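Missing here is one protein chain; the remaining ones are kept as they sit in the complex.
Up next is chain A:
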Amino acid sequence: MAGFREAQGDLRLEGVTKTFGDFTAVDGIDLEVPRGSFFALLGPSGCGKTTTLRMVAGLEQPTAGRVMIGDTDLTGSRPYERPVNTVFQSYALFPHLTIRDNVAFGPKRRKAADASERADEALQLVQMASFAGRKPAQLSGGQQQRVALARALVNHPEVLLLDEPLGALDLKLRREMQVELKRIQTEVGLTFIHVTHDQEEAMTMADTVAVMNRGHIEQLGAPEELYDLPRTRFVANFLGQANTGVGTIKDVEGDHLVVNVLGTPVKILRSRSQVHEGDVLFGVRPEKVTVSRTRPEGVGNDVRGVVRDVSFLGVATTYLVDMPSGATWSCYEQNLDVEPLDLRPGDEVWLTWNPGHAFGVPTEDEGSLG
């Protein structure tokens, strides 16, 4: 393989842009993925995450910018010249080849003498060894998915790309495969880049998540960090649920900002707000809000509301509460007490939360803040 590039190291995207005609799918992305990490590109469909992945694979060439692994510039090289393999969304197994020949395809192209043995080892790793002699059409979706994974892993690529690999599986199988993928990634220690629109999938598996929207990276960080302290309105709404309201910053009280949300003053820790004057989108996660019948003392943030709906989930109860501002908040209370709150629609309640749990983001998203 004359043109093959033996690159090693971190994956780096530098100002990568891709346009299709008038449409900009990916708009100047800078990204660094440390070697051996599990990285997720998360975003709604059409946000440019799959295009980004295909540019790393070499299946698309960037309009501008560079794709690097370590010190090797891969921009412009063909897919077969890159130490990168892809697990396609539709699995894309070769229908005319047996499972073993599918997996041995890559090693054979690189003239490995032990292609068949390596294929069998890889099939062992994904627990599909007993299906080696079958054709792809004889396997279920979940099994094909494992084979597609083995077919990529067998090559020990420097970077493994996963394009919504679990999208076609049912919920139970998806959960199993999430755990399985994480196990395999830890075992083989390769860089995994996982593209998904499922925020739960991204958060359970990845060390680092990049949230993409309209060709930009909105925010990048550990899943806990993104959830706990979103920096843009889009991230706040896309990752999990958030109770939000637009307000104006009125005052500063020590470490806290006082925000007037439609007549109700609430506090945000200064360091947890991206905006320090003018309009701000205030938000707090449903599980951070406590529901009580009486007004608690000294919490700092409390709002009165009327219960609209109560859903008992077993481990927890979700309350929908109409706020004086006209918004409806959702509150998630763990059922720790033997004696339930016994709230019904129409009951008046107090909602409280720790100001250190709220966050403030700009009211409108503009460009990349990643």
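In this section, a contact is a pair of C-beta atoms (placed from the backbone, for glycine too) under 8 Å apart; a residue touches a chain by one contact, two chains touch by 3 or more; residues count from 1.
Just so it is clear, contacts and distances are computed from a predicted model.
Colleague: Can you pick, from "Aspartyl/glutamyl-tRNA(Asn/Gln) amidotransferase subunit B", "ABC transporter permease", "Electron transfer flavoprotein subunit alpha" or "Dynein regulation protein LC7", the UniProt protein name of the chain not displayed?
Modeller: Answer from the UniProt record of the missing subunit chain: "ABC transporter permease".
Colleague: Sort through A:L13, A:L59, A:A150 or A:L226 and give me the one touching the missing partner chain.
Modeller: Within the whole complex, the residue contacting the unshown chain is A:L59.
Colleague: Which of these touches the unseen chain: A:N155, A:Q219, A:T317 or A:T352?
Modeller: Within the whole complex, the residue contacting the unshown chain is A:N155.
Colleague: For chain A, which residues touch the unseen chain?
Modeller: Chain A touches the chain not shown through residues 1, 4, 57-59, 78-80, 84-86, 88-90, 92-97, 105-106, 109-110, 151, 155.
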